[in-house]
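Below you'll find the structure, written out as structure tokens, and then a few comments.
As you look at this complex, bear in mind that one protein chain is not there, while each of the others sits in place.
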């Protein structure tokens, strides 16, 4: 279970940062679906290190090899196994991590849970694992796309630099035009300047990603324990460095009154809709047909190039300064991961609904 | 799955607001554990309607009847079936809900998902369902308590009234001393005044609950998809009216730099600990032995006593004014629910760890 | 998990032989389905003790009370909670079981697994638990019936008395005409005489149940780990006293050659069919549209009225003679249980197929 995500559309991932490969298995994928392999690679390229000056300069081509479940370009209903080979393996770079617990990393907790840890580049705790999620998500996204469902994430805050516009005012086609993946050019520029400064100081910075899902039909999700928002929260909090999630009116509106944020139903353009959408497209755990939108809070990455004090594995105080190539701000590379996880949640729930809608 | 929570300590719930009973089945409970039935009932009483002037005056005694899985006061390892009879059933009160979709309620989405809905008091979407969660949680809490793990939730914000203190400065023994379950008396008083005003206006108000879990050993949780924080987020977002979740430094610190929020390891009092706890007791999805703490954002309840416009089930514009007894602010009654869900997550993960620690 | 059966149509059961009630929760049931409650009760009556002179004379009315998930006679998609109260509770009858382990019963193994056991009437290990399965199965059966799928089980062997006819030669309408549920009158008579003799000797006898499922469309099941036959085997071996399972040509044909038992495809009556059906309607784990049929071997019940030697709970040799009312042959009462479990497996797999067939 811990490495498998989903109910009937399932992704199992495996692989460590500096092992032979990261990979995964997609099980429960609809059969007879013609895959667009370019789209899958494109999503991987969005997550890839070294895309711009603000992301880590580690080199990984991140080419996915599919091993099964596809025949003459189409899914067969059999599990889709795939691997992405690790190319940038230089275990010696990590020799210095062997005997200490890095601050705010998973070194200590892995050691406590498993009694052993692959210290090379964080091993399984490395965000490199998410490369497999992007593959699973890119498959889900294509299938959703045929049903006209679109999933778009973007960076809305870096440090104190905020994009103060409703997502409806934004031109999503601009997201990929800049290195930070913020659809507002002026804000993007400020964010990039901020990150540059942070990077030069050997430090890191947090921020917020927003995600908008359009054209989900009403009726998708679950009413009690695995409400659609709960599944999305689980998906998002399962991404490294994520510290918070809210949807619809979220945290910002806890100060509001019911009379201010209730979404009144109206019949417009021949369909049931709501005048406002504080609900974020979900009511009682189930989609109501309006846009689903949510925010994900990222902390600054734990890896900074400044000297820090910590403990050795035998519990002595030691100094530590991270080496190598790291992201001062993970947000732009996290955008495709957020979309991938969202896509898998959505498709999984759509399939469950199909089971009962015949 | 949709009505079952947990991996090996599992709670399945059933029941609607105005059916015969709400109930549940706890499966995977450790055997040979002597239950304190008074503690279970005490938790139910904390959730019960009619506790104070600020909660709904609906009358439910909420007495739980255990039907199985317990022999001579001890758990047997067999599933623990239980029911809480619904006493306050007056379906006529709800005849007016039959033909319309209440704003920001689950009426419309249930109709779309299931093609039918039990409109009496919201049916399955009623928060009455959580009475069964409190039973499951009260069992889990007792078992955790034997391992010295404590779970404490309290109200930290109502509307704009905030409790501006770190949880470490608070006296948790005061939480139950007031109707709002805020451990700071002065703040509690302001919150209650606020709610009183809101209630008199026939409106409702949102707020924030904080939860603190102490003495969780290091090593509990999962590293990838079901990180401990992701499981907690899923649990919390599965509670009615919850709109957001964050843990540790959460949303408030996305503006911080890595150098400001990294938690440095130190060896103190003969154990590994961290100088600060921005991580909220979880690193890499796994507990590190520090306090686990998180916030849950609640929206104002959708039920208000003011007239609202909405649609009938045949899509005509209609007016609607809620009748009956409702909570102007759900937070005090949600406190035991937050604790119950947290307890089940923790126990489930502790058991999973046991599986591997022999 | 251990008390929940199914993937998306799920039954969770609870309850012991001499507790307050046995019950269950059906989750994932198709919504908006009009239930025939008489049919459900009729299935319970088929399983009920005291139906005839050859079954135990324990008195249980076995009336099911539905507590949730049903509104105005229709399923709502919410979990269907139900209980069957235990009426024949006389714990004193079982005082003699407290301090010993009955031969070939679950007393010893429960004690070893759970460290405690409810010794009254076998507690959770009693076949009384199956009353909840019959409710779940009776719901599944109705839904399957609308798709024209029929499930029929009957007794084909008691001790050495065998029904030596292919199921196609039998008149299934005669199954319910005799107390042993064998559709061949002459054989039924011999079986009943056999059981009568066994009963008078205070002994018990084993036998075989056959089950035939008709009109399952081709394409249902899973190709690898949970092949349709594997799911059926799991379902059947989960019934008390079952020792074996085979389907299609089964054990009887291990001596055959491939050229003798391959089922050749032909096109007949405008559909793909097979000339023979040694495959038992399943190929590669998936239904092929032919009749599915299988056999289930039952051992003689462990409870006999003859004196036996065993151990006390403190491991001393003691004598033991069972008291009370017991079945000399469980097979007639197991017939509806076999059908119930089969129905749940089939419906669950049909729903999974629906998920992908839209």
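For reference, chains read A, B and C in written order, and residue numbers begin at 1 within each chain.
Just so we're on the same page, a residue touches a chain if its C-beta (ideal position, glycine included) is under 8 Å from a C-beta of that chain, and two chains touch if they have at least 3 such contacts.
Predicted model, so just to flag it, every value in this text is computed and none were measured.
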{"item": "Chain not shown: contacting residue from A:80, A:97, A:144 or A:170", "value": "A:80"}
{"item": "Hidden-chain contact residue, picked from the options C:166, C:186 or C:317", "value": "C:317"}
{"item": "Touching the absent chain when the full complex is considered, from C:33, C:82, C:110 or C:154", "value": "C:110"}
{"item": "Residue, one of A:14, A:167 or A:267, that touches the chain absent here", "value": "A:14"}
{"item": "Which of C:31, C:56, C:142 or C:157 contacts the chain that the document leaves out", "value": "C:157"}
{"item": "Absent-chain contact - pick from C:51, C:96 or C:308", "value": "C:308"}
{"item": "Positions on chain A where the hidden chain makes contact", "value": "1-4, 8, 10, 12-16, 19-23, 25, 27-28, 31-32, 65-69, 71, 74-81, 83, 110, 113-118, 123-124"}
{"item": "Interface with the undisplayed chain - residues on chain C", "value": "1-5, 7, 13, 101, 103-106, 108-110, 112-113, 124-125, 129, 157, 159-160, 198, 203-208, 217-227, 229-238, 240, 242-251, 253-267, 272, 274, 278-280, 282-289, 297-304, 306, 308-311, 315-317, 353"}
{"item": "Touching residues (missing chain, whole complex) on chain B", "value": "8, 30-31, 77-78, 223, 351-352, 354-358"}
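In the analysis below, only the chains that are shown with their structure count from here on.
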{"item": "Copies chain B and chain C touch via same or different residues, half shared test", "value": "same"}
{"item": "Computed distance of Cα centres, chain C from chain A, in Å", "value": "46"}
{"item": "Length of the line joining the C-alpha centres of chain A and chain B, rounded to whole Å", "value": "26"}
{"item": "Chain B and chain C, separation of their C-alpha mean positions in angstrom", "value": "39"}
{"item": "Chain B residues counted as touching two or more neighbouring chains", "value": "1-4, 13, 110, 113, 124"}
